[in-house]
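Just below is one structure, and these are the notes that go with it.
Every protein chain except one is present and positioned as in the full complex.
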Amino acid sequence: MLEQLKEDVWRANLDLVKYGLVVLTWGNVSGIDRDAGLVVIKPSGVDYEKLTPDEMVVVDLAGNVVNGSKRPSSDTPTHIQLYKSFRKIGGITHTHSINAAAFAQARVEISCLGTTHADYFAGPVPVTRFLTKKEIDRAYELNTGKVIVERFRQIDYESIPGVLVAGHGPFCWGRDASSSVRNALILERVAEMALKTMALNPKTKKLSGHFLNKHFERKHGKGAYYGQDSD
Amino acid sequence: MLEQLKEDVWRANLDLVKYGLVVLTWGNVSGIDRDAGLVVIKPSGVDYEKLTPDEMVVVDLAGNVVNGSKRPSSDTPTHIQLYKSFRKIGGITHTHSINAAAFAQARVEISCLGTTHADYFAGPVPVTRFLTKKEIDRAYELNTGKVIVERFRQIDYESIPGVLVAGHGPFCWGRDASSSVRNALILERVAEMALKTMALNPKTKKLSGHFLNKHFERKHGKGAYYGQDSD
Amino acid sequence: MLEQLKEDVWRANLDLVKYGLVVLTWGNVSGIDRDAGLVVIKPSGVDYEKLTPDEMVVVDLAGNVVNGSKRPSSDTPTHIQLYKSFRKIGGITHTHSINAAAFAQARVEISCLGTTHADYFAGPVPVTRFLTKKEIDRAYELNTGKVIVERFRQIDYESIPGVLVAGHGPFCWGRDASSSVRNALILERVAEMALKTMALNPKTKKLSGHFLNKHFERKHGKGAYYGQDSD
Partner (left out) sequence: MLEQLKEDVWRANLDLVKYGLVVLTWGNVSGIDRDAGLVVIKPSGVDYEKLTPDEMVVVDLAGNVVNGSKRPSSDTPTHIQLYKSFRKIGGITHTHSINAAAFAQARVEISCLGTTHADYFAGPVPVTRFLTKKEIDRAYELNTGKVIVERFRQIDYESIPGVLVAGHGPFCWGRDASSSVRNALILERVAEMALKTMALNPKTKKLSGHFLNKHFERKHGKGAYYGQDSD
C-alpha cells in the first residue's frame, strides 16, 4: 500500500510541471497513510524530470525518515504539522506559482469574486501573519505550519483547502495528493482572475453569500449534483 | 445523424483544451439537432482527456436524458433555455477562461475597441444582472439561462454571439458546436486585448459605428467577402 | 522561382502559428517577386494547419488573381499599396497579436524604451490616423494601405519596419516574407515589454538618441558587427 502511495505522490509531483505550477524544483507534494502514520514526500532539490517513484521519501509523524535514501523536502515539517492538525486531509501541495505567490507577497487575501472561486473555496483564501524573528530562527518550517494552523482557528479547513503564507506562497490540501495539486492549480487560476478583476474594477464587490454557497454546495454539499456518482 | 452530432460535440469539447480555454473540467460544449429536438452535451465532471464520443449525453428539451449512461453537465438547463429562446443557434460553449471571467466578475461589459472585436461581435459584449436569492435557490441553472435571455431582449443574439454572466463567466453560441467554441476563443482574446488597451489608455474610445459595421459586415453581412465561397 | 516564393510565403504563414502570433485565421503574410511584379499571399479565411503551398494565391499589382483557385486575403489591397510605396520591401505580415493590437486600439505609439526595441526599430512605432467614414465605406483595404503610407511621409520605412493601424492592429514588413514575420514577432514582444515598463514606471523616459542609434547601427548600419558575415 505504501508502494501505491509512493506512486501516487510521484505522479502528483509530476502534475505540478504538467499544470505549469512550478519551474526547477519549486514545489513539493506529499500524501499520508493515516493508518500507518506515514507521510510520503518529494526528496529535496531533485529535478521533476529525473524523479522516480522509488526516490519518494517516507517519514513518520515525528519527522524521521523510515524509508528512502534521499533527504526529504526541506518543507517536510510544515507538511507534518498540517497533517497533525487537519485530520481529514490526505495530501498537501506547496508551490511558488506566480499569481498566488504575488497575493502572498502583497499580503492581500483572495476575496471570492466569482463562481470559479466559489466552486472550490467557500470564502476568501486567507493570508497568514508573518513569522516572528524567533519563529524564523528556530524550527522555521515547523513554525510555518503552526502559523497556518493558527490562521485556521476560526476557519473550516475542509471548506477552504488552501492558504497564502505571508511573504512566501501558497499551501493547498485535499483528500489525497492528487486533489491537493488540483486545488493548487485552481488557486493559481483564481488568483490570476482576481488580480485582473481588480485591475478592471478596483471596487468589485465579493460574491453574495447565497451565490457563493450555491456554487460550493452543488459541488461539495450533501445534495451535490456536479460530476458522476462514482466520483 | 445523432452519432455525427456526438462526434462533433466531443471534438468541440476537446478544442476547449487545445485552445487553452479550460483546465480540469471547467467548461462544456453542446450541440442541438433541431429536427429531432435533441441536445448533445458533455457529461458532468469528466476529464477531457478521458472523454469519448460515446459518453456524450443526449437530452430532450425538457431536460430528460434520452441516451447515455452518464449525468449531463450541471449547466444543461442553461443550455436548453438558450436553445429554446435563440432559435437559430446550433451550439453553445461555456468556459471560465481567465480574461472573459475577469470582466464577468468585475461586471464590466467589453466595449468594442477595435476590429478584432468588430469582426465577430457587432457591439459590446453585455453583462447580465446578478440573479436574485430566489433565482439562485431554486432552478439556478435554468434561471441563469433566463437572465441571459432577458439581457438580450434589445440585442440581436446573432450579431452578439456571447455574454458575460455576472460573477460567473462567459457563454457563447454559434451555428454549431464548433463555431461556438471559436466564439469562446475569440471572446477570450478580445477580452485580454481590451483589458490591456484600458491599462494603456483608460480613456480609449470605442470604435466608431461605421468602422465597426464595416468589419462585421465584411465577414457576416450580405456582401461578405472574407473567406472562401464554400465557407 | 514563383514556386519557391509560394513555398517561402506558405512557411512564413505557418511561422505565425509557431510564434504564437495568431489564432484561427487572424493574420496573413505575403511576399513579392519584384521582377515579375507578382505578389504571393495567403488565401482568405483558410486555417493554417490545412494550408498547402499550392493554395497560396498569386496576384498582380492591380490586384488581379493570376494564379490559384482560392480568393486571396481580404487584406490584399493593403499589401499591394505597401509594395507600391515601399519599393525596397519584399514581404509583409499582418496580425492581431494581443499586445501590439492593444497599443493600436489605445492609439498609443510604442516609444523606444530599451535596446530590444532599438535593435530593430530606429524610433517609436507610429500609429496611423483613423480612416474617415468615406475611406471606410469605399475601398477600405486600399485606404488602410494609404493611411499607412501617409503616416510614413516623414519616416524611413526601412528603419521602422512596422506600424500600428488605429483601432485595428500591426502591419510589419521586411526584405522577404520570413523577415516580415520576424519583425511582427519582435513588435509583439517589444509591445509587451513597453506595456509592463509603463506599468512599473509611468514616467519612464525613452532611450537617448545615441543609445538607440548604437543598437540599431550595430545590427543594421554600415559597420554592423552583429551576426555572421554570410547573414
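Letters A, B and C mark the chains as written, and numbering starts fresh at 1 in each.
Assume a residue touches a chain if its C-beta (ideal position, glycine included) is under 8 Å from a C-beta of that chain, and two chains touch if they have at least 3 such contacts.
Remember, it's a predicted structure, so these values are computed and weren't measured experimentally.
Peer 1: Considering the complete complex, which visible chains touch the unshown chain?
Peer 2: A, C
Peer 1: Among A:29, A:46 or A:125, choose the residue that contacts the chain missing from this document, as touch is defined above.
Peer 2: Of the listed residues, the one touching the omitted chain is A:46.
Peer 1: Using the touch definition up top, pick the residue from A:11, A:96 or A:206 that touches the left-out chain.
Peer 2: Of all options in A:11, A:96 or A:206, contact with the hidden chain holds for A:96.
Peer 1: Please identify which residue in C:84, C:175 or C:196 touches the non-displayed chain.
Peer 2: Missing-chain contact among the listed residues: C:196.
Peer 1: What does the interface between subunit C and the hidden chain look like in terms of residue numbers?
Peer 2: Contact residues on subunit C toward the absent chain are 19, 113-116, 182, 185-186, 189, 192-194, 196-201, 204, 207-208, 210-211, 214, 218, 225-229, 231.
Peer 1: Write the list of subunit A residues that the hidden chain touches.
Peer 2: Residues of subunit A in contact with the hidden chain: 23-26, 43-46, 70-71, 74, 96, 98-99, 101-108, 130-131, 133, 136-137, 140, 167-169, 195, 198-199.
Everything below uses one rule, namely that only the chains that are shown with their structure count from here on.
Peer 1: Based only on mean CA positions, could you tell me how far subunit B sits from subunit C in angstrom?
Peer 2: 32
Peer 1: Suppose each chain is reduced to the average of its Cα coordinates; what separation in Å results between subunit A and subunit C?
Peer 2: Going by mean C-alpha positions, subunit A sits 46 Å from subunit C.
Peer 1: Specify, in ascending order, the residues of subunit C that touch 2 or more different other chains.
Peer 2: none
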